[in-house]
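Omission of a single protein chain aside, the complex is shown with its protein chains in their original locations.
Letters A, B and C mark the chains in the order given here, with residues in each chain numbered from 1 onward.
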Amino acid sequence: MLVVMNTDAAQADISAVIERAESLGLTTHLVRGAERTAIGLTGDLQPVMQDHFIQLAGVQDVVPISKPYKLASREFHPQDTVFDLGGVGVGGDEILIIAGPCSVESRTQLLETAEAVREAGAHALRGGAFKPRTSPYSFQGMGEEGLQILAEARERTGMPVVTEVMEPDKVPLITRYADVLQIGARNMQNFPLLHAVGECQFPVLLKRGISATVDELLMAAEYLLSHGNRRVIVCERGIRSYETSTRNTTDINAIPVMRGRTHLPIFLDPSHATGHWEYVVPIARAAVAAGADGLIVEVHPRPAEALSDGGQSLKPERFAELVRQVRAIAEAVGRRVPEIG
Amino acid sequence: MLVVMNTDAAQADISAVIERAESLGLTTHLVRGAERTAIGLTGDLQPVMQDHFIQLAGVQDVVPISKPYKLASREFHPQDTVFDLGGVGVGGDEILIIAGPCSVESRTQLLETAEAVREAGAHALRGGAFKPRTSPYSFQGMGEEGLQILAEARERTGMPVVTEVMEPDKVPLITRYADVLQIGARNMQNFPLLHAVGECQFPVLLKRGISATVDELLMAAEYLLSHGNRRVIVCERGIRSYETSTRNTTDINAIPVMRGRTHLPIFLDPSHATGHWEYVVPIARAAVAAGADGLIVEVHPRPAEALSDGGQSLKPERFAELVRQVRAIAEAVGRRVPEIG
Amino acid sequence: MLVVMNTDAAQADISAVIERAESLGLTTHLVRGAERTAIGLTGDLQPVMQDHFIQLAGVQDVVPISKPYKLASREFHPQDTVFDLGGVGVGGDEILIIAGPCSVESRTQLLETAEAVREAGAHALRGGAFKPRTSPYSFQGMGEEGLQILAEARERTGMPVVTEVMEPDKVPLITRYADVLQIGARNMQNFPLLHAVGECQFPVLLKRGISATVDELLMAAEYLLSHGNRRVIVCERGIRSYETSTRNTTDINAIPVMRGRTHLPIFLDPSHATGHWEYVVPIARAAVAAGADGLIVEVHPRPAEALSDGGQSLKPERFAELVRQVRAIAEAVGRRVPEIG
Partner (left out) sequence: MLVVMNTDAAQADISAVIERAESLGLTTHLVRGAERTAIGLTGDLQPVMQDHFIQLAGVQDVVPISKPYKLASREFHPQDTVFDLGGVGVGGDEILIIAGPCSVESRTQLLETAEAVREAGAHALRGGAFKPRTSPYSFQGMGEEGLQILAEARERTGMPVVTEVMEPDKVPLITRYADVLQIGARNMQNFPLLHAVGECQFPVLLKRGISATVDELLMAAEYLLSHGNRRVIVCERGIRSYETSTRNTTDINAIPVMRGRTHLPIFLDPSHATGHWEYVVPIARAAVAAGADGLIVEVHPRPAEALSDGGQSLKPERFAELVRQVRAIAEAVGRRVPEIG
């Protein structure tokens, strides 16, 4: 951490910063420039410490120089994390594709979709039973009945099931049916939920908040990891920018950035990241070209009748085309989309 | 809702849109232009319906034309909502000022702060007992002990207590001690929490999410109102933009925008909206000048020792100056900051 | 400047950074922490130097710690810059109000508007003769004829004229008619224009780019000041954020932030910053409450007939109300809106 002093800071101001730092058990390093002085601090730094200095007299700025996460960091864990999901080695050379509807709407709809995406090459099934909806008047999901239908689809297709958990209390219920817990963008910083999911030791798909930085996403992953849960996937799903031609702005840069900063597997959700079905296939290709380890894609047999996210859902035949095109890209970057079954 | 057709849409495409709309019980209105045709839809529109049309052949765009919230809307409730809080008529001519530390850190710190802000003119006391923190290694709050200290401060000063609730399960505990429940920015779309808080019928201070639109904030308020809870305050607290010279960007425009769209009282939190104590007083003045009904301000007797948010906390004497300056602005706009006690 | 090394940087990497720094004539200061090392650099730092280090082996990050502007900076020029404009001391205790139409559309329209805003209390007249328009098919301004009409309005009302200059070549023409040159948001980083306007020594109203940071705005002011032109006003006019309920997001924080960083007068344009006439008056009040030194406001006698920006223009009677309300706010903060004539 670096405490930057004003050009007109008095020697007494500088001494006060040094005293405060020493009282906190830190070591100080004086950097005297022609125009101003800065004080480097080393030792057992906590994020909160920035605030300990910013209001001292003469202080202009306090600059952190270390990332605040450890367990999620590549510096402290250089090897890639790789774990098995439905027979695919997530985070290794293989690309995992999760597909399914936004919401479970009925037994027929879900089973039809599950079989279609399996046929097309998906490795895991997504489907929401509890839905976070901006409007209280929108469809809120089928609840436990939806979970039962998902479990039945797993029986029939062999695909592991990924579904969203929205509150700590529901973790026991959802882990009875699901294989991977999804934490949605709106809940990335729902800390009681992160604690509960961290403790359950199930694999987690952690989505980036709609305006979270990469480092905030990795801090949220740190909550999960700090409970000993090592099977965490971080997932880019588009961020909010000023551009309105798409629902969100895919932060494709986040893929190589996170690759450098973390050892965790990195996925991308091209459905939410664009919000329009026409853009899903090219962005899925771009994700794998940029280095993503997997995709999660919304598919619906009849998008125009979907109770949620119909505008961004692919029809099964277009999803099959996505798998074919993504497979070609994966090979071009020395990876592969495994064929299952 | 308006369905805009492509320039080259066939008559059959247009007929298909009309049939779909009629099958949904909607009334259609054809708008034929020189270059393209659009179909206006009226009736019992649900948000989900947009997706029913966007994938039909020939459709270019679907434009919603009515706000998706009702109970929160000024159109459906033209009179301002006004309710009493600690003797102040919130949402009327009076400006309410809530002050206190970010976190309850100890009995001494909280009681000292409570008395200082009361002395300086505050009407209600804020203080966090359960803290949402970006890092799992940061101070997470004193929990129930913190609530007990807040209740003791209310006994001593007469000020109602505002404190944050982070999960549905904690609502019964927190309502034993608090007078107003705060829903923090990170939880603005934590829907299980909105349901639980809506049901408890306590007054609510609902903070805008860091990248929520005004309409999304009002939709979150709609969740609370739909449970019959009418005492809801919406609170601007800064949004995330590209500008890095402040922690957040105060969206001062949101005050007159929300004034036009909702009847609910509108507050501003200048501490989070700026993130730097030097900017808190001018932004508090600006908020009241723009029409805010109240403020929530972080105050700490020794900010450099605060366990959270020290950089944006005011010392009590500066807070007293804030009250004086805000009072002058209130009078300039025909309102007043009541003197209590 | 601080060069932060990776945790696994070799001693040779550190030595290489030190050698590079010394070869550039800089002094180095080693900061060795438990986990990583950083090297503080002092001396004659140029912005470009950051790039000299970022690609060296073992370097994680390079953090600048000084602002890159000097002449615009309050550190190097602690006293506020104050200069006269039409009898008002800009940057001192007095608040200057500039008003007029977006574009000069006709002699009748401009003279009618000029007299109405003068009557209502404006101190200077705005009006565009050369208009930057997003569409090539929109009205592009009356050109020199517009300038002649502006000069006539000055004769009649005594108000100095503020008008936009869009290209270096037009500086001689525009300075024949205008008193203050406006550089629009789109041209904030049009460097040939900044050079030409800096050289002409006329007062300048420099608008913040739609996504410029505060520091970039002050760097653009530095271009003007580096030519010896000292009469520069910096003007907040709204930035682009994700929020779509207003045309732009007024960055009200920028007013106290710039107050701390620069000695130059600071204005706000509530018309562009909101884009809707209903929000102009409350945001004008907020600007002065936050510490702005002046306002520039769009006024049109018949907004519904305006050839540009009609939606954000005030009618003269509403502008008169703005002046009255802003005057009350100015007095509440110990300043005043002078009555002219």
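Basically, contacts are C-beta pairs under 8 Å (C-beta built on N, C-alpha and C of every residue); 3 or more make two chains touch, one makes a residue touch a chain.
The model shown is predicted, which means the values in this text are computed figures rather than measured ones.
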Residue, one of B:Arg32, B:Arg156 or B:Arg176, that touches the chain absent here: B:Arg32
Per the touch definition above, residue among C:Phe53, C:Tyr177, C:Phe267 or C:Phe319 touching the missing chain: C:Phe53
Residue, one of C:Leu26, C:Ala129, C:Ile149 or C:Met166, that touches the chain absent here: C:Met166
Missing-chain contacts mapped onto subunit A: 211, 213-215, 239, 241-246, 249-257, 259-260, 273-274, 278-279, 282-283, 285-291, 325, 328-329, 331-333
Residues from subunit B at the interface with the omitted partner, ascending: 2, 4, 6-7, 27, 29-36, 38, 40, 42-43, 61, 63, 65-66, 75, 211, 240-242, 244
Hidden partner chain, residues of subunit C it touches: 20, 46-48, 50-56, 68-69, 132-140, 166-169, 186-187, 189-193, 210-211, 216, 219, 222-223, 226, 240, 276-277, 303-311
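Methods note: only the chains that are shown with their structure count from here on.
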Of all other chains, the one whose Cα centre sits farthest from subunit C: A
Whole-Å gap between the CA centroids of subunit A and subunit B: 26
Computed distance of Cα centres, subunit C from subunit B, in Å: 31
Cα-centroid distance, subunit A relative to subunit C, in whole angstrom: 38
Residues of subunit A whose C-beta touches two or more other chains: 211, 240
